[in-house]
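The complex appears here without one of its protein chains, the remainder shown in place.
To keep things simple, chains are lettered A and B as they appear, and every chain counts its residues starting from 1.
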Amino acid sequence: MEQIYQKVENGPNEIMKAEVGTKMSRNLKYMKNNYQLYLLVLPALILLIIFKYVPMYGAIIAFKDFNPLQGIMGSPWIGWENFEKFMSTPDFINLLKNTLKLSAFGLIFGFPVPIILALMIHRIKRVAIKKNIQLVLYAPNFISVVVVVGIVFIFLSPVGPINRFITFLGGDNISFMTEPSYFRTIYIISDIWQFAGWASIVYLAALSNVSQDLIDAAKIDGANILQQIRHIDLPTIKPIMVIQFILAAGNIMSLGFEKAYLLQTSMNLPTSEILPTYVYKIGLQMGDYGYSTAIGLFNAVINVILLISVNQIVKRLNEGEGI
Amino acid sequence: MKKKKKMSFLVTAALVTSLLASGCSNSASSKKEADGANSSPKYELKNINFPLDKKVTLKFLTQSSPIAPKDPNDKLIWKRVEKDTNVHIDWTNYPWEQFGDKRNLELASGDLPDAVFQAGLSDNDILRYAKQGVIVPVETLIDKYMPNFKKVLDTRPEYKKLITASDGHIYSFPWIEELGSGKEAIQALDDIPWINKKWLDELGLKMPTTTDELEKVLIAFKEKKPEGKNDIIPMSFMINHGGEDPAMLLGAFGSGDNYDHYVVSEDKKVVYTANQEGYKKGIEWLHQLQQKGLIDKEAFTQDWNTYVAKGKNGRYGLYFTWDRANISGNNEDYVPLPPLKGPDGQINVARTNGYGFDRGRMVVTSANKNLELTAKWIDKAYEPIQSVQNNWGTYGDKKQQNIFELTSNGSLKHLPLGSTSPWDLRQKTNVDGPLAVLDNYYGTVTTMPDDAAWRLDILHKIYVPSMKATYNYPPIFLDKEDQDQLTQLETVVKPYVERKKAEWILKGGIEKQWDDYLKQLDKNGLPKLLDIKQKALDKFNAGE
Partner (left out) sequence: MFKHQTRADKVILTTNGIILALIVFAILIPLIYVIMASFTNPATLLNSGITLNPSKWTLQGYSRVFKDGSLLIGFRNSLFYSTAFSLISVTITLFAAYPLSRKDFVGRKLMMALFIITMFFGGGLIPTYLLVKNLNMLDTIWAILLPGAVNVWNIILARAYFQGIPDELREAAIVDGTSEIQFFFKILLPLSKPIIAVLVLYQFVAQWNSYFDAMIYLKSENLQPLQIVLRSILVQMQPRPGMIQDAQNTAQLQQIAEMVKYSSIVISSLPLIIIYPFFQKYFEKGVMVGSIKG
């Protein structure tokens, strides 16, 4: 590390200036020496600025009564009106609760599954079997949500296969789709069914990259599979696990409306009506971009808070590793 | 190769940034002229008569079916109109399923076309765009330049009321299709109950006339297994699904029920069907049926396709829909069940509030610099013979099948279509848009389509005589605040009402929960809702 020598003449200020000067010129020197790194990050930055930051002025629509003839900047300012309107939605708290519960439970139950799947698939020796298992596991990812919901209705119908099985075992018919208490479970399980396989790819990729030396060494030390998983597999995918978890937490309010909307029936609304579906229904009538942008901002703020909190918690548990 | 990619990228980036700089100033301007590449220049045409001496172009935004020609000008109807008027329409045409989003975006970006044809605007949309100055009022245009449309409004003043906003302006051109009117309108009842005549005959049963008799018939269906079937479903429906909901049966208990749960009493008061004593009794009766195993287990969750599939297999004793051909086919296996007498001896068929009327079919934007031209062009659509074609299809097309033939006295006659799907043919050949087909056109300008005539006949013979209500709730044009509030309130009230309805039929409990239910309705804003609707109805009836 180079030192930049400064003649300290007039006391503490000069020292601080010297230190600041040192830091700045150190940085500049770094940037000069490593200009290639900056070149590498440039394309992403440029696209980012153009397509994400330039349009950001439009977020202001949330505070305006948008008039297309006056453009975004020229439309009249209405301050927090859209937010007030949103938060005075009848039943707002319930809608918010339903949204958070659905999303959070989805995260908690859905998060470990791709990991477990990856760990399991990783242990399959025969390549042909491994390939085919993966193909089957990935396929549901390609089915549209409309069809998945259609399948859910058919399978869970009062006269569908699941109920036939239950009555066969002597139980009573369960009306899955009309009971509010089943909605979340159905939603989350069908999500897992559809996406866990695909989501496991990234973990599998990391696992496949483990050094063979490491594995051999462990085997020689007498580690059984469970121990191998604990000491090799898990640590390998831990960084990715952490990232995925934090990012997922930061997406809790980004639940789409479509699936919940399709799974709604007259009777399960107490749990199936979430903020996005309500906004969609209102939006159909009101078509107000300012309003929907305001809602987007509201969601974004909650997401950011969650992200930062979860990041802090994870950092503390994980020796400072987070985002 | 990677280096080259980087270089070309940097160049593109530089290019992009410079374009951006010019673009940025555009969107940042505070007052935008409702101007743009999307509207036509000012032609300064006055005292217009068609055909024009020199051809001019107007630019319209529109939507059509995915199977219709991509350029609407390929349709014979538009070809003829262009010839008659010498006005060329430059269409921006989007498929149905994308149109909503695309229309909103194009209007929001400020680049307005001359007009939007087949605009599909809700009342909220119309009021909002009117307030923002995106669309312009047209009542002076109607008075000055549109004799055909004026004649329609003079013949039917209620339509004029319906298209006039509370500020006295008219902002859109409507679609009007009368098939019967008042109680005889084809929309008066949508959930016709179809009962299995084959089974009635096989079991030697008479057509039920009271609710008790219906119950006995359904039980007989269940126990006696007509046709030796093992999978009989005595009664099926799709709860809360419009024409497939069993609301029609509730008429036997009082004022009945319909899709939006509003009926109008004889003293012109708005009544909410779902908090009436009669409703309570009717729902309780349906629950009894449920307890006796007479209702389809899937009635509370099934989708249209499941409903249809079971119907096609002839499993239903009784089901509900607009037209039986949808489900059990165009045969006499199922016939309409006449209105039943309730335990109190009441017979009633609740009317729906459906009208063959669509308010926001076409609007003129503030970018339009040729108002007289546009108005006169639109007026052509209200010519009776033109309206009929725009709505259904045309005649004399040598290249494809025709919906009509032109008779010797200049009227249009619906042609039998053989195996062609009329639906398909209409999508390909009609143009929709603003038009008016009035009841008195049938028999003079055109014939009535067969399926409509048949259904009108059924309504007339079987259900109209039992429709006690003289009035229903027309599609009144509320002002913006009322409309917004109405939307907000209904989004809470209606789902609650329908949820309880389904719950009570399936699980019972209506008697016990009734009082709490009424309290909850009050909390959810039902009184305010009724107030808004009542005030609007009063104003409408006063003829303002």
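Keep this in mind: contacts are C-beta pairs under 8 Å (C-beta built on N, C-alpha and C of every residue); 3 or more make two chains touch, one makes a residue touch a chain.
Owing to the predicted nature of the structure, the values given are computational and were not obtained by experimental measurement.
Of the listed residues B:422, B:495 or B:525, the one in contact with the hidden chain in the full complex is B:422. Among the residues A:139, A:166 or A:313, only A:139 touches the chain that is left out of the figure. Across B:205, B:406 or B:452, the single residue that touches the chain missing here is B:452. Where chain B meets the omitted chain, the residues involved are 2, 5, 16, 19-20, 22-24, 26-27, 65-67, 70, 94-98, 101-102, 105, 108-109, 177, 179, 186, 304-306, 308-310, 312-313, 315, 322-327, 329-330, 421-424, 449, 451-452. Contact residues of chain A toward the unshown chain are 27, 30-31, 34, 36-41, 43-45, 47-48, 50-59, 61, 66, 72, 117, 120-121, 123-124, 127, 131, 133-144, 146-147, 150-151, 154-155, 161, 193, 197, 201-202, 204-206, 208-214, 222, 224-226, 236, 239-240, 242-244, 247, 250, 289, 292-293, 296-297, 300, 303-304, 307, 323.
The rule we apply is simple: only the chains that are shown with their structure count from here on.
Those residues of chain A lying in contact with chain B across their complex are 39, 42-43, 46, 50, 54, 57, 66-74, 89-91, 150, 153-154, 157-159, 173, 175, 177-178, 265-267, 269-270, 273, 278, 281-282, 284-289. Of all the residues in chain B, the ones that touch chain A in their complex are 6, 9-10, 13, 16-17, 20, 24, 27-32, 34, 104, 107-110, 112, 122, 124-125, 128, 132-134, 239-240, 297-298, 300-303, 306, 366, 484, 487-488, 491-492, 495, 498-499, 501-503, 506, 524-525.
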